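Here it is: the structure, laid out below.
Note that one protein chain of the assembly has been removed; the remaining protein chains are unaltered in position.
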Amino acid sequence: MKSTRVLIVDDEPNIVISLEFLMKQQGYETATAADGRAALSEADRFRPDLVLLDITLPELDGFQVCEQLRAEHGSDMGVIMLTARGREAEVAKGLALGADAYVTKPFSTRDLVDTVHKLLGTPRCSGG
Amino acid sequence: MSGWLVVVISGCYLGVLFAVAYWGDRRKDAGRSVISNGTIYALSLAVYATSWTFYGSVGRAADTGAGFLPIYLGPTIMAAFWWFLLRSMIRSSKRHRITSLADLVAHRYGNSAVLGGLVTVIAVIGIVPYIALQLKAVSDTFALLRSGAVTVSHESATTPVLQDTALYVALSLAAFTILFGTRHLDASERHEGMVAAIALESCVKLVAFLAGGLYVTFGIFDGVGDLVNRAASNAETAALFTLQPHTSYQSWFWLIVLSMFAILFLPRQFQVAVVENVDERHLNTAIWLFPLYLLAINLFVLPIAIGGLLVFGRGDVNPDTFVLALPIATDQPLIALTVFVGGLSAATGMVIVETIALATMVSNSLVLPSLLWFERRLSRTPVTSGPAAAGAGLPLASFGYGGDLGRLTLRIRRTTIVGVLLLGYAYFRLAGEGPALVAIGLVSFAAVAQFAPAIIGGLLWRGGTRNGALVGLLAGFAVWTYTLLLPTFARSGWLPESFLVEGPWGVGLLRPEQLFGLHGMDDISHGMFWSMLLNAGCYVVVSMIGRDREPRHFATLRVGTELTGLDGEPAGLSRVSVDELQILLQRFLGTEAAKNVLEDYLRARENPNSPLATSRVADGELVRQVEVLLSGAVGTTSARVMVASVVNENEPLYVDEVMDILDEASQVLAYSRELERKSRELERATAELREANERLQDLDRLKDEFVSSVSHELRTPLTSIRAFSEILRDNLDLPGAEREKFLRIVVDETERLTRLINQVLDMSKLASGTVQWNITDVDLGGVIQDSATACEQLFEQRGAQLTVSVPPCVPAIRADRDRLVQVMLNLLSNAAKFCAPVDGQVSVTLCTEHDDLRVDVTDNGDGIPPTDQERIFERFQQGPRAGNGGDHGTGLGLPISHEIIRHFGGRFWVQSTPRHGATFSFTVPMQPIRAGRKADV
Partner (left out) sequence: MRHRLISSRLAAVGVLGFLLLNYPLLSLVDLPLMVLGIPLLWIYLYLVWGALIAVLALILRKAE
């Protein structure tokens, strides 16, 4: 059974760790990237079903990555944007560029997981 | 031919003229003017052609060939300039109710009564010879016609006065003119009937002359060719084909100039061209039609002259009479009669218009002003105002003429007409026998030419003053009298001949016709030369000398705007009631006319009040209107004086008005300049405000960015803290190692957060200057050592080496020790973070540099690209590749250190070459060295 794959993109290692833990707990396969370019190459390689995408990234910023992902992978890939900046302009921009959801930091773990579920569907039970 | 027949026919002709004049006046009263027509206007101008043209030209042509012509060429040339000159004269005159030459001159120079009087005197004296020549022409031709003998013996010189035809001619002309032009007083001094009659008269004389000319050319001879052929074979007549040697070019030139002036300044020309003008658009026709008329009437002059010479030869028959003599001699009584009537027409036309014009001048500009002056001198009674005393207070009351002042004026004019004609007769008897008609006429031309500098100068040159005009006129007139008038008496025997030949009292230089030795000119050119020279010269010189003292009246004549104060009221005018003005008007125009005038005026102003509420105060406009109306009847000068005396005001209005208006105008000007200045200032202030606003907006944006940066920075550690805390809460069965790891992250991030918050607060305090500085003596060396010790662990972790080189003796500085430690820690931790991952080297040195202590912290990392070297000192900007798994910078470290060093008065900078590490340096100024103040190491 092919499990759902989630790509985590953030330049803060600790946040990556927390997100990885949460996704793994839900039974998803995870990959990580710490900057925009790495994110795009990982997306090509890993072919995730969902991307948790931070805005403030070195190299390319989250908006550009999102744009490219949409261009290359269409709507096969779900994108949730994460950012510490909660301004309405940013939200609108993100959604306009094709993000499916937008989560502001600091986030509630439960809310994040619920959003992920909405986009991916409830996962089957993973073993253990 | 029977003398009585001639008289009867003449009488009939004059009767026709009179009838036409009467009809013209009646039509005007009915509102249907007959003369409102460019052609009629041009024909009325043809009153220029008098007996001189009719008879005199032929006489002149018989002597000089084409030498008679300049008198008609001049007006043609002047016609071209009429468009400008005459038009402005007409406009000015209409606007200011100027009704004579004297009025024009007086008005232009500040309503000077003296000037008006002088012009009148000159005009009268100057025109007398001209009148004489008309009388001479009529009486000579009358005698010729009656006797049928073409060789007229010169008996008239010895004829007793009472048997002299000329006297009766003069008297009848006087009576005729009085009937024509002084039946009533018109405020505008216009005589539409007279103009109609003159236009008819012009046609008559043209037809008559053409008839005579055609008869001579084609009746007596076989056309022009025949005439010329015959003339060519006769030595005498052949000489007339050219101008030389009988006429000099000089003379020709002066005659043209003279006639150019004459067409403007002859009183009769001014009367018909300016005063009688109905519509200035008629000028458009006159400019070419009048010269055409002159051309037409002069076509046959030369043929007639030659014909006469060929028929009569020279000597027995007066060439002046050729026009009449030829038909008489060839037995053509009808043609002769026609010619005579034409000649009579020419003479009558001239006399009527000229004497009426002169009479107007004499009454308005000479007699009335003198009477008023006398009255003021003699009576010296204060003028009272108010309806009851209105009658007593009016001028000339003391003369007993309580009745209509208008009647007085008319009486004056009638006397003048008779007087002028009698003077003309006198001159004729005294000096008119000998000379040819043209010669006499030219003397008059020269007299009126004296007006040229004053009038033309007055129109074109603002600088012309009253005194200048006065002196110029006097000088010119004096020269004219001496060089032109007196010689005519001398030639007739009333002055000794030696006067001419040797000069007065034998003084050769003062010979009237060779003044100061100037010879070679004929008498007219000579006279014109000297008189114009002195006239114009004095005018210009005296005007320029006295320029400052005289007020400027130029503008009012040319521009013709009525001056009022800014609120519509003329400045400086006292109050007068409408009733008083009405009484004044009544005296001149009659009760009916006065009432009509006032009612019209008030109605035109849409006054809702009853038209003749006599206790009402008259406003300035009404007063001025009354003045204008009166000036039509009595001349501007007199009108002013009269209105002024009623209004109880003595100053001439114009000067005060102009001054007041100038004052107000300059005030307004100053005010508007002030306004302009204020508005410019306002613009500047607005621009500055806009700039400041933009700056504020920039700062605001920066602030927003700062706030959003800070919030971003704060949220990042918070995110980890919250996430992990929640994970720990929701996963109680987490393996211990993971639990520990997560908890540690929480603690780390909390510390990070705290650090960040502290730094932000620090930065903000530093920026706003609210930091508490604890300034003590600080040993910088010690600071460095302590900082190095504190970072030992960090360096160990990084595997980098730290070298510190501090001189043993470091001068103390005044600073905040903790802050210096903060700076050192920041630099050292940065160096540790950014030095080479393997074999990292960091060195710290301290030395003195001028008056400062300098610290350098060098690492061997990748260096900082030049583009970033300034950026890293900005808040929240981190260098490339921040961190290596180690702790993250806040981006505030360097800005804070920079602030701290700056506060101490030092400099803080970086030097770096990419791939060759970086050196951060700062200086701190040392204290001025105080003796014995050296810190121990």
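Just so it is clear, A and B label the chains in written order, and each chain counts residues from 1 on its own.
In this text, contacts are C-beta pairs under 8 Å (C-beta built on N, C-alpha and C of every residue); 3 or more make two chains touch, one makes a residue touch a chain.
Quick caveat: nothing in here was measured; it's all calculated off a predicted structure.
*Asks:* What shown chains come into contact with the chain that's not displayed?
*Replies:* The chain that is not shown touches these displayed chains: B.
*Asks:* Give the residue, chosen from B:Asn229, B:Ser805 or B:Thr848, that touches the chain omitted from the document.
*Replies:* Within the whole complex, the residue contacting the unshown chain is B:Asn229.
*Asks:* Quick one: which of B:Ala238, B:Leu310, B:Ala478 or B:Leu728 touches the chain that's been left out?
*Replies:* Final answer for the missing-chain contact: B:Ala238.
*Asks:* Among the options B:Leu295, B:Val501, B:Val541 or B:Ala685, which residue touches the chain absent from this view?
*Replies:* B:Leu295
*Asks:* With the missing chain put back, one of B:Leu45, B:Ile287, B:Leu485 or B:Leu500 would touch it. Which one?
*Replies:* Among B:Leu45, B:Ile287, B:Leu485 or B:Leu500, only B:Ile287 touches the chain that is not shown.
*Asks:* Residue by residue, what part of subunit B touches the chain that was omitted?
*Replies:* 65-66, 69-70, 73, 76-81, 83-84, 224-225, 228-229, 232, 238, 241-244, 249-250, 252-253, 256, 284-285, 287-288, 291-292, 295, 299, 302
Please note the rule applied: only the chains that are shown with their structure count from here on.
*Asks:* Centre to centre, by mean C-alpha position, how many angstrom separate subunit A and subunit B?
*Replies:* Roughly 86 Å separates the two chain centres.
*Asks:* Give every residue of subunit A touching subunit B within the complex, in rising order.
*Replies:* Contacts found on subunit A: 12-15, 17-19, 21-22, 25, 56, 84-85, 87, 105-110.
*Asks:* Would you tell me which residues of subunit B are touching subunit A in their complex?
*Replies:* Its residues touching subunit A are 708, 711-712, 715-716, 718-724, 726-727, 730-731, 745, 748-749, 885, 888.
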